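The structure follows.
The other protein chains are all here in position, but one chain of the complex has been omitted.
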Amino acid sequence: MILHVPYFIAAWIFLWGLYGIVTSKNLVHQVVCLAVLQTSTYVLLLTVGYKVGGTAPVFADIPVGTTVVDPLVQALMLTDIVVEATVAALLLAMVVKANELANTIDPEELRILTG
Amino acid sequence: MNLRARTTLFLVSAAALAVIFVLAFLDLPPMGDYRGPYGYVVTQVAVYERHATDVVNAINYDYRAFDTLGEEFILFAAVLGVLLLFRPDDKKGHKRNSNAQEQDELPVSDALRISTQAIMGLMIVFGFYIATHGQLTPGSGFQGGVILASAPILLYLAGNVGAFEKITSSALVKVAECGGAGGYAIIGISALLAGTHFLTNFVPLGTTGDLFSSGTIAVISVCVGVEVTGGFVQLTQIYLRKIVEAELRKKS
Partner (left out) sequence: MRLLQWMSLLLVAVAAPGVVLTRDPKPQVVTLSFYGLLCALMFFIFQAPDVALSQITIGAVMLPLMILLALTRMRRHNQQKQRKGSK
């Protein structure tokens, strides 16, 4: 049970990011909270793939048979980080455009979409 | 609904979601007790099959190269989307600052100017090193590309706005981005033309530990580095474009 706490920490970070998005009054603050939410998936993937006594899966100076942590979840995390960067870039471009059109970045005041 | 109602609704549903998370995570094996077979198989086999010492990059650029192709095109599409969103909406189009001189400078403190210009060369070399040693050490084309893409920003920080504008709006950056993305796909297609499946490692593999080893992993790593550099340099140039134009106009 004590060794399941890292997974609960991932859920904790996820819920805090979601809280930030729901109660935000600033679109840029929402984008940053989305980035925090995405880091919770990194924590979960990393702790799922960890092996006690394992080292980094790079065999440049260690022989091939030594215990290493799982390399597949690290490959998944690399793709995840790239997706975080691209989603944030596109969202920030949309926030800047929304500011130019509506002169506000408060999501409560953006009434353009509600017709 | 107003903020209080939304917050209360969120707190109730977050409590339910937390219960679901706890119940689901209790079924996972405890941390440190890794049981899955795929990790064991890959670490036994990857160094011998692909002559690459970094197993994470061998997975990314060889065993699961198709996923990385999709990921690079996500980056390509995002840069395309930002370019479209910020296209100039006056009829004259974007006035290219073709008379931006390299001597156009802003008044910046001496410490900032000297330290950024000193670090810039180091960062470019470091970015090249990381991007080309993808198959040997941690760090591959993606990380090296981002390091390289932050070098022109140091120019802007040092106050050298003219050089920043000349470097980042040149056609080479656009060609680099498109060439990198297309090059990845062309490597896959040339595997098809060589008679095997798409994105197979069909080039001779070399010896483990050399710089020119592990076949297409090294080539793909360099292509990805070139594309990522072009993409992120374009992104920073798009955001800074209006500000740089205003500063250059103030100088002239």
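Every chain is named by a letter (A and B) in the order it is written, and numbering of its residues begins at 1.
Operating definition for what follows: a contact is a pair of C-beta atoms (placed from the backbone, for glycine too) under 8 Å apart; a residue touches a chain by one contact, two chains touch by 3 or more.
Computed from a predicted model, the values in this text were never measured in an experiment.
Check B:69, B:120, B:218 or B:240 against the missing chain and you find that the one touching it is B:240. Contact with the chain that does not appear here is found for just one residue of B:21, B:63, B:142 or B:164, B:142. Even with one chain removed from view, subunit B keeps its contact list with that chain: residues 54, 56-57, 130, 138-140, 142-143, 146-147, 149-150, 153, 232, 235-236, 239-240, 242-243, 246. Remark: the residues of subunit A touching the chain excluded from display are 5-6, 9, 12-13, 16-17, 19-20, 24-26, 28-29, 31-33, 35-36, 39-40, 42-43, 46-47, 50, 54-58, 68-69, 74, 77-78, 81-82, 84-85, 88-89, 92-93, 95-96, 99-100, 103, 105.
Heads up, the rule we're going with is that only the chains that are shown with their structure count from here on.
Averaging C-alpha coordinates per chain places the centre of subunit A 17 Å away from that of subunit B.
Of all residues in subunit B, those touching subunit A in their complex are 3, 6-7, 10, 14, 17-18, 21-22, 25-26, 28, 30-34, 36, 38-39, 42-44, 46-48, 53-56, 59-60, 64, 67-68, 71, 74-75, 77-79, 81-82, 85-86, 136-138, 142, 209, 235, 238.
Within the complex, the subunit A residues that touch subunit B are 1, 3-4, 6-8, 11, 14-15, 18-19, 22-23, 47-52, 54, 56-60, 64-65, 68-72, 74-75, 78-79, 82-83, 85-87, 89-90, 93-94, 96-97, 108.
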